[in-house]
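Sharing a structure here in structure tokens format.
With one protein chain withheld, the remaining protein chains of the complex are depicted in position.
Here the chain labels run A and B in written order, and each chain numbers its own residues starting at 1.
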Amino acid sequence: MSESHNHLVDNSLSGKIKKETGVSVARCYQCGKCSAGCPVSVDMDYPPSLLIRKLQTGLPEHEEQVLRSKSIWFCLSCEMCIARCPMEVDIPPMMDYLRHESIRLKKVNPASKNIISFHKAFLDSIEQTGKLYEMGLIVDYKTRSFNLMQDVMLAPSMFAKGKLSILPEVIKNRRNMKQIFKNTLKNKQK
Amino acid sequence: MARIGVFICHCGENISATVDCPKVSEVAAKFPGVVYSIDYKYMCSDPGQSMVVNAIKEHKLTGVVVSACSPRMHEPTFRRACAEAGLNPYLCEMANIREHCSWVHEKGDKTDQKAIDVVRMMVEKVKRNNALMSIKVPVTKTALVIGGGVAGIQAALDIANAGHKVIMVERDPSIGGHMSQLSETFPTLDCSQCILTPRMVEVAQNPNIKLYTYAEVESVEGFVGNFTVKIRKKAKSVDETVCNGCGLCTTKCPNKKIPNEFELGMGKRPAIYVPFPQAVPNIPVIDKINCTYYKTGKCKICEKVCQAKAIRFDQEDEIIEVAVGAIAICTGFDVKKTDFFPEYGYGKYKDIIDGLQFERMASASGPTSGEMRRPSDGQTPKKIVFVACAGSRDPAKGIEYCSKICCMYTAKHAMLYKHKVHDGTAYVFYMDIRAAGKNYDEFTRRGIEEDGAKYIRGRVSKIYERDGKLIVVGADTLMNAETVEIEADMVVLATAGVANPGAEELAQKLHVSYDQHKFFSEAHPKLKPVETNTAGIYLAGACQAPKDIPESVAAASGVAGKISCLFANNELTREPLIAFVDRTAPPEYSSCTGCFLCQPVCPYNAIEREDVKDRNGNLIKQLAYINPGLCQGCGTCVAVCKSKSIDIDGYTNSQMYYEVDALLNS
Partner (left out) sequence: MQKIKLGYYPGCSLEGSSREYNESVQAIAEKLGIELVSIPDWNCCGATAAHNLNKELSLSLPARNLALAEEAGLKELVVPCAACYSRFTTTQHELMHDETMHQKVNGIIGKEYKGNLRILNVIQFIEEFIIDKLDDNIKFEFNKKVACYYGCLLVRPNKILNFDRTEDPQTMDVVMKKLGADSIDWAYKTECCGAGFSVSFTEAVGRLSGKIVEDADHRGAEALIVACPMCHSNLDMRRPEIDKYNGKKLNIPVLYITQAIGLALGIDRNILGLQRHFVTVKLNDFKPFAKKIEVENLQITEEI
């Protein structure tokens, strides 16, 4: 858009997206190419183009639906949408931003609890050891998500094939790792 | 003594809302040499012009400064008014206080001061203006039409029928352009060949039209009314004056497997060929790259069978020089090929074709005799998918514009398909249906309601092949962006219309401008839609942007009208704002040292060498001479002349210095 429009104050969610990520949802002309290519659009409550449509109207109820959607958590960051979007609407960073906002505003969709538990367990493992401790991750994730039975069949055979270690690998400079988490994730959540 | 009049215009509120016009007028009245100053609401109006005329008479003005809008807008208006009052029109100047002042600044003292400065500069300039006489040049009443598509054909016929000579240059072996490849045409579904062929024949037979096919423009020199054009007539290896068009050679040529360009690769042709049966002229050419004789030195079968003895293997390209007064660019467009689309397989799937290929398939004279047969195995496609906006409106692919014709021809294709395959299903993936035009929307509605084309609103994300079917994956954005997968037998991409290859090169030869997509630019998008920014050169048809037939024809007739107007004059008047080399008394004759640095830099080849001789005819000195007929007043020579011997009338060095001086010493 021309510079002269830059002074417009836009407090809508799409305005914030533009400010924080540079992604303009106004560019989308609703062709649906992203939704057709998105591997998880069938799982989503709103396929990507529809999610954008809701941001385009900017109506409070639509923005609320976006932040509470499953879509933002089901997105795999596979980048198929941006690879094919004729208008170069960069959806994946927008999804990242919406996820962060959804957590910040405590609007996370309950159906995404598994996914978030997994991410959190994953990051905890890194914070503690600097590396991913897969065995620990599975145990931790299972307890968080109460999916105790899921995957119980997999672990023993993974172990048998030498694919799981019982003990975690640990990096030397664990202080550095704590510091990184303190300055980022933990900082935000306060 | 100079007696200058200053006229400050308010331009309604365009200027006066920002600039204090009465104040500017008051200050200007005190400038040295100014004897009259006034401001008024609309200077360009009748009463405004009368003020100028009366002031010239009453105050015996020797120069006029109109301080208003851009000279591009109203300089001719005020110069005419001055001439009416008996003042040489070139003693009138405009000071632009609208575009250069009121439109770009906020109201305030500084803005007023700038307006005052702009006026002061022009006052200083106009004091040094000379009375100039406009230049008269003769007009060559022959037009050159480049490109023989429907636009070129229309322009040529209209100009010829107005009684003027026309030279048509067509790159291909036949005229006709894309329209000759079309099957039936929207919005009436009449047969394209049936309406075009008679007009092609008319071109060939009109005594006022000289047709060069298989030819291209080599170079263009000169200016409006007086262009010199070199045309390269490529060797056809056939003597056109002898060949009677029997076509025997084309049937006997053993080399028959060459992809046929006219059929877009879907058919084959021999090495000696006529592009299509209705070609004009009906004379074959030898494709030297594929001809066995040119490749190996053996064959010459065509020569043996030709009764008329027309084959000329030793024929060479010919350069023909012609003089023309006006040029019409009608070089048309092209469409993107299927290999432009990564997500649709980079052109690797045979059964994904483009719109033009579909036209050939649907055409009774085409490679399948008008039957729907998919290229891979010749089967009749029972499910066909049309993809609109393929590559258009797609900034990611570098084409942000709408190709304009594809919505209509896609609707036409779906209808033609249904007329031929009654039990087939036609799907159209589209984003918008752009069918603005007389009977256009009705046409697309007919495709949907009567012929049952199934329109799905969404872009296709991917097409891949599996088990002999093309799997088309799109979304239906009118149904919650749900994924839609269609197993199609054939897919037609309505690919983006793009500039013709070679358009940029031609534009450079003609010194006309073109846009970032290499389409030729019109001089004004609204008021000069068929003119280029070079006087005497016009454009029509799809070389300007994708256009359909009615629009191309209308523009072509517009060009013909413009050229006929031009040719209604025996002479043209040109602005005398051209360069000249100073002349002094002997023994110097001129301050020009004869270095001729200026000669190569002149883009219009206007600089000549003039011999200065003594009484006995001995050469004393060579001086630069600028041909007033050729000079366009660009000033490049002035900049390179080391001895400062060149000046431009209307923009002399002295005028410029005083203008700048007036600014610096304000």
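Definition applied: a contact is a pair of C-beta atoms (placed from the backbone, for glycine too) under 8 Å apart; a residue touches a chain by one contact, two chains touch by 3 or more.
All values reported here derive from a predicted model rather than from experimental measurement.
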Contact residue for the chain not shown (choose from B:Pro375, B:Pro550 or B:Gly594): B:Pro375
Candidate in contact with the missing chain, chosen from B:His59, B:Lys268 or B:Lys348: B:Lys348
Interface residues of chain B (partner: the chain not displayed): 259, 264-266, 338-339, 342-343, 345-348, 350, 353, 357, 375, 462, 464-466, 471
Interface with the undisplayed chain - residues on chain A: 39-40, 43, 74, 76-80, 82-83, 92, 96, 99-100, 103, 114-120, 122-123, 126, 130-132, 134, 138, 141, 145, 150-151, 154, 157-158, 161-165, 169, 171-173, 176-177, 179-181, 183-185, 188
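Here is the rule we go by: only the chains that are shown with their structure count from here on.
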Approximate Å spacing (C-alpha centroids) for the pair chain A, chain B: 51
Parts of chain A lying in touch with chain B, wherever the complex brings them together: 29-37, 41-42, 46-50, 84-88
Partner chain A, residues of chain B touching it in the complex: 343, 389, 393-397, 431, 457-462, 473-477, 480-484
